[in-house]
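One structure is given here, and the rest of the page talks about it.
Note that one protein chain of the assembly has been removed; the remaining protein chains are unaltered in position.
To keep things simple, chains are lettered A and B as they appear, and every chain counts its residues starting from 1.
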Amino acid sequence: MIVLAQAGRDLRIAFRARGEMAHPVAFFALAVTLFGLGLGSDLQTLGAVAVVVVWVIALLACMLAAESLFRRDFEDGTLEQMLLHGRPIFLAVLGKLAAHWCVSGLPLVLFAPVAGFMLQAPTQALPVLVASLAIGTPTLAAIGAVAAALTVGLGRGGLLLALIALPLYVPVLVFGASAGVVAASGLSALPQLLWLLAMLAAALTFVPFAVGFALRLSQEY
Amino acid sequence: MSVRDLACAAGGHRLFQGIGFDVRPGELMEVRGPNGSGKTTLLRCIAGLFTEESGHVDVAVEEQPLYLGHKPGLSPLLTPLENLRWYLALRGREPRREDCLAALREVGLNGSRAVLCGSLSAGQQRRAALARLAASSAPLWLLDEPFAALDESGRGIVRSLVRTQCAGGGAVVCATHEDLGVAGAKRLEIAA
Partner (left out) sequence: MGRLAAFAHRLGSPRWFFDITGPWLVVLSVIGIALVTVGSVWGLVFAPEDYQQGNSFRIIYVHVPTAHLAEALYLAMGAAGVVLLVWRMKLADMFIAVTAPVGMAITGVALLTGAIWGKPTWGAWWVWDARTTSVLVLFFLYVGLMALRQAIPAREQAGRAVAVLAVVGTVNVPIIKYSVDWWLTLHQPSSFSLTEPPTMPAQMWLPLLVNVVGFYCLVAAVVLAGLRNEILERESGTAWVRDWLARKLRGSVA
């Protein structure tokens, strides 16, 4: 019930500030455009790297979105209400993560096929691309949450959060991007997808505790 | 709850040390001291939001303490009612609409009005935060300067809420510069 109450509240807040909901997808579309522009009309090269480019840009969008995960709650003091003595914070964190993914990760997943088309990705790779993003972005959100929790009390996020989160993102990127690459060459990407699923399960198990630790610390900076 | 030989440091220097006291059900403990003496830190330490340098805090209650700090603890994008319902749900309580409306009425707010907390005045926001007290079942309250930004009637509401809490067997620790008007209140002075 705490998970639902927290997720419902966060979704409501996100909906009230719905202008911000478009930011990750807008960033995603912009970065894809820049890539397309940069490579010009060389469609062959574009198609060869499309899947990886979509994955990397989605990853960066997730990272940028993570910064706002606890920012508001920290500033208005609702975070300290969540953290009071002996309260099991991980349930609320799970609720926050669910809501956060719905407004920042899910739109990316839905937009991925469009980005794939724009970058000339092989059509047979698109379903796997979407599936890998659907499993991978929640993991990215969870890892981003640790970095966000560690930096929220510092009043400046951005680059520091990137320095912390990006190395931790590596395994997700490796399996996610390779799933798309393998699918583009016509092979089964099931092993990669299963690996992504395993990482998601592990992240959802451990991350809420690490985030809880980090959020407690953020009150004392 | 009890505090034993507590010492806290912030920013590399010792704020206070050797603080020890007990608060039993029905008691009010007023924490006094000049600005910067560590009243807020003491309360945050009891609330579990700050780690002590040494000593012990023992909060032997079944429900988490209620904490009212400098930050309102209200999302500016939610109405007072929505904020209160989230708060109660987070504490594992059934956030019934009627209870929440009654609590908001008690602090002088009309809960059914759909006004976001962000567009309330400072005093009204403070009242919306006080609604947590009115709806509370927590046996221990930790209040940090509850009178801030409140007008005379708002102050009256704080005093009556605290009196009700103590009369009902609850305990209150309150950092304040003003008298709370509860008979038999204990007092802790922190030197600068």
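Odds and ends about this structure:
Note that in this section a residue touches a chain if its C-beta (ideal position, glycine included) is under 8 Å from a C-beta of that chain, and two chains touch if they have at least 3 such contacts.
Source: prediction; values computed, not measured.
Interface note: of A:Ala31, A:Ala50, A:Leu150 or A:Ala184, the residue touching the hidden chain in the full complex is A:Leu150. Checked against the full complex, the candidates A:Trp55, A:Phe74, A:Trp101 or A:Phe175 give a single residue touching the omitted chain, namely A:Phe175. In the complete assembly, the contact with the undisplayed chain comes from A:Ile164, out of A:Val25, A:Cys62 or A:Ile164.
Taking the complete complex into account, residues 146, 150-151, 154, 156, 160, 163-164, 166-168, 170-171, 174-175, 178, 195, 199, 206, 210, 213-214, 217, 220-221 of chain A touch the chain not shown.
By our rule, only the chains that are shown with their structure count from here on.
Chain B meets chain A in the complex at residues 44, 46-51, 59, 64-67, 69-78, 82-83, 85-87, 89-92, 95, 116. Chain A makes touch with chain B in their complex at residues 1-2, 5-6, 9, 12-13, 16-17, 72-73, 75-78, 80-87, 92, 216, 219-220.
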